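Every protein chain except one is present and positioned as in the full complex.
Let's turn to subunit A:
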Amino acid sequence: MKIIIVGCGRVGAKLASDFAEEGHQVSVVDQRQTAFRRLPSGFRGQLVLGTGIDEDVLRNAGIQQADVFIAVTENDNTNIMAAQIAQVIYRVPKVILRIYDPDRAEIYRELGLTVICPTRTVAEMIEHAVRDQVVPTEPS
């Protein structure tokens, strides 16, 4: 598969290195050259310097042939715009994005995007852990 990852932070770099290891064709886009340092030394994917909301940059990353598009920059709105370019303009079959803000996550889920909201997920996990610890489940 051809996979484009926008944002080479901790999550982006981890995804890029995992997918490349599995033999997928990976392109990573980030506007800071230094961000690519997070990738492992033997990384075999393509590095594209530029912003993920610029169509020229995304074409350089091969968006026209992409099977999967992942937007995981630190900026919700950048992820939202990049993902909509991939989904609406280039019709990439699978588009996934991260949105920290739960309200915005819900709005764009309703608009048909595949949204991961770490704020909600992590909060739920912690609440779950707290309840498991502090409030014992009722005896059956």
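We take it that contacts are C-beta pairs under 8 Å (C-beta built on N, C-alpha and C of every residue); 3 or more make two chains touch, one makes a residue touch a chain; residues count from 1.
Everything that follows uses one rule, which is that contacts and distances are computed from a predicted model.
Student: Using the UniProt record as the reference, specify the protein name of the hidden chain from among "PQQ-dependent catabolism-associated beta-propeller protein", "Trk system potassium uptake protein TrkA", "Nickel-type superoxide dismutase maturation protease" or "Formate dehydrogenase".
Tutor: Answer from the UniProt record of the missing subunit chain: "Trk system potassium uptake protein TrkA".
Student: Which one touches the absent chain: A:Gln33, A:Asn77 or A:Thr114?
Tutor: A:Asn77
Student: Just to verify: which one of A:Glu21, A:Glu55, A:Glu74 or A:Asp132 makes contact with the chain not shown?
Tutor: A:Glu55
Student: Please output the residues of subunit A touching the missing chain, sorted low to high.
Tutor: Residue positions of subunit A that touch the missing chain: 53-56, 75-78, 80-81, 84-85, 88-89, 101, 103-104, 107, 110-111.
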